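Every protein chain of the complex appears in place save one, which is left out.
A, B and C label the chains in the order they appear, each numbered from 1.
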Amino acid sequence: MASTLTMAAALNAALRERLEADDKVLIMGMDVGKLGGVFRITDGLQKDFGEDRVIDAPLGESGIIGSAVGLAIRGYRPVCEIQFDGFVYPAFDQIVSQVAKIHNRSLGQVRMPITIRIPYGGGIGAVEHHSESPEAYFAHTAGLKVVTCSNPADAFSMLRQSIASDDPVVFFEPKRRYWGKGEVDVTGLLADAPQLHRARVVRSGADATLVAYGPMVATALQAAKAATEDGRDLEVIDLRSLSPIDTGTVVSSVQKTGRLVVVHEASVTLGMGAEIAARVQERAFYSLEAPVLRVGGFDTPYPASRVEEEWLPDVDRILDAVDRTFSF
Amino acid sequence: MASTLTMAAALNAALRERLEADDKVLIMGMDVGKLGGVFRITDGLQKDFGEDRVIDAPLGESGIIGSAVGLAIRGYRPVCEIQFDGFVYPAFDQIVSQVAKIHNRSLGQVRMPITIRIPYGGGIGAVEHHSESPEAYFAHTAGLKVVTCSNPADAFSMLRQSIASDDPVVFFEPKRRYWGKGEVDVTGLLADAPQLHRARVVRSGADATLVAYGPMVATALQAAKAATEDGRDLEVIDLRSLSPIDTGTVVSSVQKTGRLVVVHEASVTLGMGAEIAARVQERAFYSLEAPVLRVGGFDTPYPASRVEEEWLPDVDRILDAVDRTFSF
Amino acid sequence: MTLHGHVPPEPDLVQLLTPEGVRVDHPDFPLEITDDEIKSLYRDLALVRRFDGEATALQRQGELGLWASCLGQEAAQVGAGRALRSQDMAFPTYREHGVAWCRDVDPVTLLGMFRGVSLGGWNPNENNFNLYTIVLGAQTLHAVGYAMGVARDGAVGTGEPERDTAVLTFFGDGASSQGDVNEAFIWAAAANLPVVFYCQNNQWAISEPVERQSRVPLFQRASGFGFPGIRIDGNDVLACLAVSRVALDEARSGQGPTLIEAFTYRMGAHTTSDDPTRYRLSEELETWKHRDPIERVRAYLIREAGVAQEFFDGIEAESEELAIRIRQACRALEDPSPLSVFDQVYVEITDELAEQRSDYADYLASFEGAGR
Partner (left out) sequence: MTLHGHVPPEPDLVQLLTPEGVRVDHPDFPLEITDDEIKSLYRDLALVRRFDGEATALQRQGELGLWASCLGQEAAQVGAGRALRSQDMAFPTYREHGVAWCRDVDPVTLLGMFRGVSLGGWNPNENNFNLYTIVLGAQTLHAVGYAMGVARDGAVGTGEPERDTAVLTFFGDGASSQGDVNEAFIWAAAANLPVVFYCQNNQWAISEPVERQSRVPLFQRASGFGFPGIRIDGNDVLACLAVSRVALDEARSGQGPTLIEAFTYRMGAHTTSDDPTRYRLSEELETWKHRDPIERVRAYLIREAGVAQEFFDGIEAESEELAIRIRQACRALEDPSPLSVFDQVYVEITDELAEQRSDYADYLASFEGAGR
């Protein structure tokens, strides 16, 4: 049964569904209780599931992730909220050296079914540390899975799948898309959802491929639409999973179109675009009619908000890159 | 005046020279005092410069880097030692959100001349967390500079330059090469040293290019030597600077050879090789006769030491990749 | 014995001016202060409140992206701020507008950060007031490092009033749970550094009451690390001033760190993005209104010091002028140019960043005349 929901409501519905389905699921983070989180993603959950399942944590990110590890050893399935992208770093050690590695360290005898939700990305006029895109740090870390949604339906199904996953998942939520609406089948079975780690062709096209994820999917689609005015038919792929990467879907597209532009908000250097470019040039070497181009944040700290619109990739910058791939 | 020194001794000499040259230079870290560090890189320095210039810190990495930030604001030039690669993560927040960003946050009014020395890499038969290669995390972080040395002469000059730099530098030391010897001009002027952020062609060749850095330069050179038996003449580049990257030197080489293999110990996905591949395919698209290939650690946690030799790139795996580039 | 039998005594709350505006003496913290000085403190408090209120208004008008109001915490901030000597260094969070005021940082500069024209943009060493630090607790370690530098510079315990230097660092009740704050305690204690840790316990960390962080008063933490902690009435500017002075003096003279817990209340929302009605009762606010930090000084000045209405009118007029000035100046703040994002990432721009800059400049130029 499909309803029209905002992404925020879809995420909330997914959390609710998981809390109901599995009493080992716990939610923890700063302000996730009465307040329902600063973005209201956990709205109403503490009221309905109690203070020991929706836990307002003391104010330490390392504590949140470190105690999630202990809960996982005890058989729980914690869903941790990091309030904003730029505040995940105090927990970096626990994520990289513990969450990502304990299953391996135990030779598979302990599982770390921890979901780490991180609202990320910019474009909301915020102060420092509230607009970053740290996904590449996690995608470079073996042992973690990293995913991100671009629309309410995926938000709902991917978050449920992440919580149900026996591996740790870093779940990036594109905060500037929280209030966008879409159709969500809130009664859908978990098993029927598209596979968590598969990319999706969200617009098929013949002339060039755009790969985007999270907040940039909508922008890429707009660019594709605008490109039709120039007579260009762009294929748009929503990557969805950043680790593992569904390289096959991207490569197939490039084999068809011969041209690829990767778009993300994170700084270009060593961003996801680097990895995708490296893989595609390796696997589709003879299909490429132009080099893979990247459109991303510049290699600077995320700037003051009054200049963020210029810093962030937008339709024009994407189209400029598309133009450039056609000039090769 | 050149002397033959181990890399460890060269680093020690560089620290000594900087402590002598500038009384704002301080050394801080765990066990850097009487013990001289677990690798003896700071051997004898506390004795000669005193406990307030060579500081045995309480056991918190965040404390070490966080207090270095305060010292920098007060006009000091701290050189921080992180005991092993895998222990830098508790300081990740201070490095990424403070060290890297304060100069920018202040619109250039405060400088962060902090050097963070990190012994890194594997091959020494160590237990977990003692063999990692976390350089890509830092190279992806705008505001930091990241360098690594492969030989004693560079160790000496690059560490001096890093300490003298007004920007923060993460200085990666290839621990398994600490005891390798080389000629070092310990009386050389800082100003005469090769530029810190320039790569170096360490072997020139015509048929294919190997790019390596830190511990893998020696391995790449061995591979190049072995390749001559197959009649292949490989150019080897020591990247030296991981941020910024001297793309020009790599591209020029590829324009000549048409083939490129990048080698590092870090996991391949989103490792330095990804960025180099992405840049090279963009800038030398028509020169490439084969895709850029990457040889690195697998996308797994660094393994138990009894299997590390298999996990780490070695001459055979490099030659295998070279073979593959010739089969395109 | 049971290990858990011991019940700690209820803490004292150092108070020198009651909510009713009555001066009381504290045996341990005598404060010699003239009525003129109290008038000057009143002026600080009133102007800070006005400036803060104006900032909130500017946010509502869309001129700022966000504002973190210090409403209710003016005394805690002005008391501490006025206890500093010019050579002392302060390390604020994101809410110490009252301290910034005491350090002569132009309010408009602060507004620039919340407007989004910069990420801070002032020079910490100009007024000895560090940049605002948003990541909770990080600045306490910066304060520790700075204090290490002070100690190494020989600027502690010389007895020279212009030379001996203390460092004052702020953090909230919530931030006290961050590892960094605790590491800062450890470093400061182990090396006996001249740092005063100033915790404004405003009862709330966004929606979380202080009980989520601790079951005992926060000032008590210090004793565990081996240095003194004390709780003061954070709505009493005289207590804040008096105790901060003692702590800073002791730091300057080489006696090491202190933790001051200023017991106060966040009378407004966490920030302009927050809606406190979701998590706290309005009665709580009512209770605290009776302890307003400014009213009690006003009451004292009127009732005990016989200050005439003209004085208050004067302050009112000055507030009005201040508000007008900052409103205008805020609106006039220019947006940074798109290309400025490449500046000051490094002391000298790297080749690769210079290339990005120039590519982007070309790109921007391509729209010129193209009617973008």
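FYI, a residue touches a chain if its C-beta (ideal position, glycine included) is under 8 Å from a C-beta of that chain, and two chains touch if they have at least 3 such contacts.
Being a predicted model, the structure only gives us computed values, none of them experimental.
Student: Just list which of the chains on display the missing one touches.
Tutor: Over the full assembly, the chain not pictured touches A, B, C.
Student: Who touches the missing chain here, A:18, A:34, A:103 or A:160?
Tutor: Answering carefully, the residue with contact to the hidden chain is A:103.
Student: Among A:41, A:54 or A:68, choose the residue that contacts the chain missing from this document, as touch is defined above.
Tutor: A:68
Student: Consider the whole complex, including the chain that is not shown, and state which of A:18, A:34, A:145 or A:160 touches that chain.
Tutor: A:145
Student: Could I get the residues of subunit A that touch the absent chain, sorted low to high?
Tutor: 26, 52, 55, 57-58, 60, 62-63, 65-76, 78, 90, 93-94, 97-98, 101-111, 142-143, 145, 166-167, 197, 244-245, 247-248
Student: I need the residue numbers on subunit B that touch the omitted chain, in ascending order.
Tutor: Against the missing chain, subunit B presents residues 30-31, 33-36, 38, 56-60, 62-63, 86-87, 89-90, 125-129, 269, 298-301, 303-308, 310-311, 316-317, 320.
Student: Which subunit C residues would touch the chain omitted from the figure, given the whole complex?
Tutor: These residues of subunit C touch the chain that is not shown: 1-4, 6, 8, 27-29, 176-180, 182-183, 186, 189-190, 192, 211-216, 220-230, 246-247, 250, 255-256, 258.
Everything that follows uses one rule, which is that only the chains that are shown with their structure count from here on.
Student: If you average the Cα atoms per chain, which one ends up farthest from subunit C?
Tutor: B
Student: Counting only Cα atoms for the centres, state how far subunit B is from subunit C in Å.
Tutor: Between these chains, centre-to-centre, one finds 40 Å.
Student: State, to the nearest whole Å, the distance from the C-alpha centre of subunit A to the C-alpha centre of subunit C.
Tutor: One centre to the other, that is 36 Å.
Student: Centre to centre, by mean C-alpha position, how many angstrom separate subunit A and subunit B?
Tutor: Whole-Å distance between the two chain centres: 31.
Student: If a residue has to touch 2 or more other chains to count, which residues of subunit A qualify?
Tutor: Only 62, 86, 89-90, 128-129, 269, 298-301 qualify.
Student: Which subunit C residues reach two or more other chains?
Tutor: Within subunit C, the residues that touch at least two other chains are 118-120, 135, 179-180, 345, 352-353.
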